[in-house]
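The structure is given below, and queries will be raised subsequently.
As you look at this complex, bear in mind that one protein chain is not there, while each of the others sits in place.
Up next is chain A:
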Amino acid sequence: MQIKPILAALKRHKAGTVLIALQIALTLAIVCNALFIIQQRVSKLVRPTGVAESEVLTVQNSWVGADDATAASRTKTDLLALRGMPGVRDASFSNSYPLRGGGMSLGVKTDPDVKKPITGATIYYSDDHSIDALGAKLIAGRNFLPQEIRWVGSNEFDAPAQVIISKALAHKVYPDGSALGKPIYLALGETGGKPSTVVGIVERLQVPWSGNWASNFVEYSVLVPYQSTGAFGSYIIRAKPGQLDALTKAVPALLFKTNRMRVIPAERGVRTFAQVRDEAYKSDRGMAILMGVVCAVLLAITAAGIVGLTSFWVGQRRKQIGVRRALGATKHDILSYFLTENLLIGAGGVIVGAALAIGMNLWLVSHFEMERLSLLYVVVGVVALLLLGQGAVLAPAMKASRVPPVEATRSV
């Protein structure tokens, strides 16, 4: 409506205009990227693991003074005792579990003569109780049979005859969906090796790692019918409904009663799966909160800057506002003058800001593990900043609209 004269007047106030536009631009660039990072972290935070998280308790165990044979027999005794507890639905023993933080990974191939594996995948030592103890869902094929389970030393891993794999991995190695019954090769040497037949597929099972670097194979898991005779391992105990809390005390008590020659670390030794998840994503959550705070602070500073500059301009222009009123401007005309002025400054700011946001993201992509910024974030950020500007300018603009026309006659 009156864009031309507003622009003409802004040219006479370059410093303030440029300052606010730049502030808007920088805020937009940072907020877009920060929100994008927050969204990525949050989407990680809520990723399901495939575990019956509300029913699972994990216990980290290490045997003291046990050779392979005694460790295996002690573990078997433990498992029998755990499975016999009234509140326990099932229990199993493994080298790791989803979100644990540490575990084992191997390359997976379908052609043993190709050097490069199709993908990496994690290896979970399992028995015929593991799927039930984790609460994973077998969607095709069968569970391991008791006679297929082998007790192996920690350094004598070789390819098992049978494996159960996650659906995601099944689709990765056999994209046509025909993985069940087919062989896969675990990359233990450069080429060659024994085939492992896929006897079952579970719907979902995450790897032990939650870092960004693992996001390429976050659901590629292989269950092998092995139990470790090593001194270290984790019990995965699935509680009956409502029994989890009671088990957090009862399980370690029972284990020590069964055999005292063990260490269960005081910290992180006994954890419900909720705690496991909590600790795995601590830094992601912290990062998301930090980014959120940075965004809020930046937006508040920008809003305050707009309020401050506009208030200053309104004070400075009281006389000319009075003159405009005397010449026929309505209150609404004055209000819309300042809103339009802000919109124009904001438009300049967001154009520069959008370019900065994309540039900043490209830099992050090239220097860190970042994905390309979705343009939707830029669009949402642009709209949000323009609205923020309009909101910030509203109070001073209202004040301007209340300058009485008689102000024109007051001598300065």
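Keep this in mind: contacts are C-beta pairs under 8 Å (C-beta built on N, C-alpha and C of every residue); 3 or more make two chains touch, one makes a residue touch a chain; residues count from 1.
The rule is simple: contacts and distances are computed from a predicted model.
Peer 1: Match the chain absent from this complex view to the correct UniProt protein name in "Amino acid/amide ABC transporter membrane protein 2 (HAAT family)", "Flavorubredoxin", "Molybdopterin-synthase adenylyltransferase MoeB" or "Putative ABC transport system ATP-binding protein".
Peer 2: "Putative ABC transport system ATP-binding protein"
Peer 1: Of the listed residues A:His13, A:Arg150, A:Lys240 or A:Arg318, which contacts the missing chain in the full complex?
Peer 2: In the complete complex, the chain left out is touched by residue A:His13.
Peer 1: From the list A:Gly120, A:Gly292 or A:Pro405, which touches the chain that is not on show?
Peer 2: Considering all chains, including the one not shown, the answer is A:Pro405.
Peer 1: Per the definition of touch given earlier, which of A:Glu53, A:Glu148, A:Glu279 or A:Asp333 contacts the omitted chain?
Peer 2: Answer from the full complex: A:Asp333 touches the omitted chain.
Peer 1: Just the residue numbers, please: which parts of chain A touch the chain that's not shown?
Peer 2: Considering the whole complex, chain A reaches the absent chain at 2, 5, 8-9, 12-13, 319-320, 323-333, 404-406, 408-409, 411-412.
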